[in-house]
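The complex is shown incomplete by one protein chain, all other protein chains being positioned as in the whole.
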Amino acid sequence: MRKTKEEKILSALFIVPSIVLVLVFVYGFIAWTGWVSLTNWRDVFPDFTYVGLRNYIELFQNLRFQIDFKNILVFTVLFLFSCIVIGLFLAILLDRKIRFENVFRSLYLFPMAVSFIVTGVVWRWLLNPGTEATGPIGINMILEQIGLGFLKSRWYTDPNIGIKAVVIAAVWQMSGYVMAMYLAGIRGIPNELSEAAQVDGASIWQIYRYVVLPLLRPITLGAVIILTHISLKIFDLVVSMTGAGIGFSCDVPALFMYDTTFRGNFFAQGAGIATILLISIAILIIPYLRYSLKTGG
Amino acid sequence: MKSFKGLSLLLSVLLVFSLSIPAFSQQKGKIEIFSWWTAGGEAEGLKALFDIYNKKYPNIEIINATVAGGAGTNAKAVLKTRMLGGDPPDTFQVHAGKELTDTWAKTGFMEPLTDLYKSEGWTKVMPKGILDIVFYRGDYWSVPVNIHRANVLWYNRKVFKDNGLTPPKTFDEFFKVADTLKARGIIPFVLGTKDGWEAGHVFETILIAKLGAEGYKGLWTGKTKWSSPKVTDALETLKKIFTYINPDHSAATWDEAYQYIIDGKGAMSIMGDWAAGYFFSKGYTDFGWAPVPETAGIFDALSDSFGLPKGCKNRDNVIAFLKVLCSKEGQEAFNIKKGSIPARSDVNKSLFPEYQRSAMEDWLKDAIVPSVIHGAAAAEGWVTEYKDVISLFVARPDVPTTQKALVQVATRAGVKQ
Partner (left out) sequence: MQRLNRALLYFALIVFAIFYLLPVYVLLTTSLKNFAEVNLRSMWKLPQSMSLDSFKMAWGGNPLKGLKGLSQNFMNSIYLVVPATIISSLLGSMNGYVFTKWRFRYSDTIFSMIIFGMFIPYQSVLIPMVVVLQKIGLYGSIPGLIFVHCVYGIPITTLIFRNYYATVPTEILEAAKIDGAGFLGIYRRIILPVSMPGFAVVMIWQFTSIWNDFLFGLVVAQKPGIQPITVALNNLAGSYFVEWNIQMAGALLTAIPPLLLYIFLGRYFMRGLLAGSLSGV
């Protein structure tokens, strides 16, 4: 739309405060963090001696960091996949004109209200496998009692599983929200489309597969952004549920960053971890943002 | 004559009055005390200290700034952010020893307390071991409120009696006892490793056992090399202990794991003496204690202490608080509640329960060594890396790799190997 001068000024006034704040508190701080990661700050007393990329080289050789990086990738992929599949599945079910839909919907959604810290505490208990002496406890106990004992697992006490157990808690927390997104999306599809498909003789499943799912793609993309930004920064949940875990099998970069900065006083290394995280996110998200802005608009 | 008498009487009354007006009743204002003592016996002990302080200085408002979690990591995050941001609390809880001196004293954030030590006569009433710990480059830097002992072997007395066992004095005896228990279906050794530091705690007591007091101390000064075969022996011992441990140890914090001992399903563990307080809170009193095998006569000490940050807003109030902390009255009140023992040697033992009495006796005669996992023996960076190495060792018990890592960590901490 062509704008008058007044309109230009007003629109600027509307967004300039946000832009300025983001520039300072996001990008300014990112720059500061990046700078610190190139220094020798290892003590509470700041030491800004420039050391180039030494901290990064040390980080990539650091066994804990290597494990963390792998963990966060595994976590993100599993978390995204599970939330989207479960969210979509539940949304499809709820769309089938269910009695007590409100009840089910609220039930699936409410975990979002709880803080990650509380979620972590409860799931730590639930997924505690117990031992020979105590027998199975938590979820393992329930599985055994309903005859699904073969599904028992050592969950997060098993170094091969580790962070994957944390995924369960995270999915519990966020899948309801994804379900709500999909449900709204499904409901938003004009009835004419599915009616037309039914007239053409399509079965329910075919309607879902060929009409509904493609139209939900934008929602999936939106869910990916929200879930990714939670997953890459995940901290509270891990701290309260498992800590770093046996052999760092549950450790994540945000936890390492916190530990090394505030417990070990190695501020430069903490800054390095933060910068690596941000660069990884940038590599993934920026191309996606540009693509979907161009096509979606 | 009369007027002279009257005048001198008046003057002497005034003199007596002015001498007896307690200097402290003029104290006003606030004091912000920062710690991670938020619940349980610690919060009660802190409150007891506040009560004593408030009785002396009713006009001073105490701001109790506490942050729980992460064995102090959350508190440290807030503390460091505040110190770096130029907003120091008036005084803060910090482990006595290298955690204080290397983090805060060396970097110029604290004021030395030597004058206070001299004027209050503290150097005469505290054992040399603790004075050494708070001493750095010619000065004393913090006031220890309590002492905890780290090298304690806890055991279920009934389990031992039923199986005809006595607390092991050497590791050979330990493993014999462990085998007997394992055969009877009882978990020989109980621990929770969820928080990442517990294994490091156990390992430091084994290091003391294998290296002796002087050898252990030398690890942190460079006199003892981490490549020493005795360190190898210690690692092998830890590895062997972990074959007798409850399999769910990584899912539990140390206290959650101790339910095994309370229930009689587990027998022994190594932990600091805060375990006694935990047992009592669960209503369990039939526990026994002994020094960790081969460490009899050695007291592995850690201490919570408070110092004087530079530039704090209420300096005089802090100094008054430090005096309360190290007074006989203060130390008795605090430690009875917290379950630790006073740093002072001249307190009234009979006020304390059985475990603490025996600990206090040991405190006065044993060789005192600083705990590393609890911040006394080494700077925070080193402690964190040491903790991480042992934490990895629990999952990957590869002795040569771990020993090499310990050597590297020491080198990075500036101690030549």
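Letters A and B mark the chains in the order given here, with residues in each chain numbered from 1 onward.
FYI, contacts are C-beta pairs under 8 Å (C-beta built on N, C-alpha and C of every residue); 3 or more make two chains touch, one makes a residue touch a chain.
Quick caveat, the model's predicted, so the values are computed rather than measured.
Asks: Given the contact definition stated above, which residue among A:L38, A:A180 or A:A244 touches the chain not shown here?
Replies: Among A:L38, A:A180 or A:A244, only A:A180 touches the chain that is not shown.
Asks: In the complete complex, which positions of chain A touch the hidden chain?
Replies: Here the touching residues of chain A are 1, 3-4, 6-8, 10-11, 14-15, 17-19, 21-22, 24-30, 32-33, 86, 90, 93-94, 96, 98, 104-119, 121-123, 125-126, 128, 130, 134, 137-139, 141-142, 172, 176, 180-181, 183-185, 187-188, 217-219, 221-223, 225-226, 229, 232-233, 235-236, 254, 257-258, 261, 267, 270-271, 274, 277-278, 281-282, 285-286, 289-290, 292-293, 296-297.
Asks: Residue by residue, what part of chain B touches the chain that was omitted?
Replies: 32, 36-40, 42-44, 46-47, 63-69, 71-72, 74, 77-78, 81-82, 84-87, 252-256, 259, 274, 277-278, 281-283
The rule we apply is simple: only the chains that are shown with their structure count from here on.
Asks: Write out the stretch or stretches of chain B touching chain A in their complex.
Replies: Chain B residues touching chain A: 70, 73, 76-77, 80, 83-84, 102-104, 106-109, 185-187, 193-196, 246-252, 260, 265-266, 379-381, 383-385, 388, 391-392, 394-396.
Asks: Touching chain B in the complex: which residues of chain A?
Replies: Spelled out, the residues of chain A in touch with chain B are 42-46, 63-64, 124, 127-134, 155-157, 159, 239, 242-249, 258-266.
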